[in-house]
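Right, one structure below, let's go through it.
The complex is shown incomplete by one protein chain, all other protein chains being positioned as in the whole.
Take a look at chain A:
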Amino acid sequence: MLATTARIAIQARPFISQRFYATGAGASTLLLVEHKDGLIGGATLNALSAASKLGGSITALVAGDAPEAVAKQVAKYDGVSKVLTATGAAYANGLPESFAPLLVEIQKANGYTHLVTGHTAFGKNIFPRAAALLDVAPISDITGVSSEDTFVRPIYAGNAIATVQSKDAIKFITVRGTAFAAAEANNATEATVEAAPTAETSDATQWLGESIQKSDRPDLGSASRVISGGRGMKNGENFQLLYALADKMGAAVGASRAAVDAGFVDNSLQVGQTGKIVAPELYIAVGISGAIQHLAGMKDSKTIVAINKDADAPIFQVADYGLVEDLFKAVPEMTEKL
């Protein structure tokens, strides 16, 4: 699902100045690793960076039908002192009915102060269930670590930023990937790999299958450049204009909810409060008006460009560069000139 090497290269931004927030070595953190097809993914490496800010030790958990290869990769990351593996078919597809009891058993055996993972479909599905089983209130989608018990997270589609403090002894945290640089592998130190305490698995749900959108373009969640189309694209065929520009720029393609609802592109391309949150170096919004829900997914981008023929579209209020022009003229022209 995610090209690990590409993520590192793209996301290695300087966050050095924020590295010294940790308040002590009292923390012991369990990082739940998301992986697919033998690759670490799903904001796990960003969550690892967030976990590093807590101070203390970090143990990574890799669960799957054959977790060893991924466990070896994880062991090479700086800050990971131990890797636990849980092996079983029940862990092959991220079903929370098996993952939650596993986290509970490991927590009971090892008594971590923090459990951390990415705020992805995988993380969001599992963590609240596990937290409830331990009577803990989880903290979702953090964008900052202030101290061991105090975190920053956006609320109201990013229109307000809350600083929250957990009163629970155990902190379950899901991390917004784009808010933390991805951790980098450091071959010098390799963590030990051992088997996790066993837990009961569940057959309450059966995984029947998946349909994943295949694309040669970079992954939307971690791309350094994103070009998104909205209702103004008029139909799915016209997205070819964006694909052509994206290929020229090495960019990922996204979409507004309007474009997804109209059936122009697949749901998995949606950027916004209820879709993907992106924060690339360059975000180009084409034919997108800029509703609150869309801005929630992209307003932390470094440079925002808007191309829209409506000069009053709200997107121009956040765009660093706005071009008031018909996209059907401007986009091909841009593709040609780059």
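To be clear about the criterion, a residue touches a chain if its C-beta (ideal position, glycine included) is under 8 Å from a C-beta of that chain, and two chains touch if they have at least 3 such contacts; residues count from 1.
Basically, contacts and distances are computed from a predicted model.
Chosen from "Trafficking protein particle complex subunit", "Probable electron transfer flavoprotein subunit beta", "Geranylgeranyl pyrophosphate synthase" or "HDC06929", the protein name that UniProt gives for the omitted chain reads "Probable electron transfer flavoprotein subunit beta".
Touch with the chain that is not drawn comes from one residue among A:T59, A:S228 or A:Q273, which is A:Q273.
From the options A:P154, A:G229, A:G254 or A:G287, the residue with contact to the unseen chain in the full assembly is A:P154.
Listed residues A:D78, A:E97 or A:E184: the one in touch with the omitted chain is A:E97. The set of chain A residues touching the chain not shown comprises 1, 42, 93, 95-97, 100, 120-122, 124-133, 135-141, 150, 154-168, 202, 204-213, 221, 225, 249, 257, 260-261, 266-268, 273-274, 276, 281-282, 292-293, 299, 302-305, 311, 316-325, 330, 333-334, 337-338.
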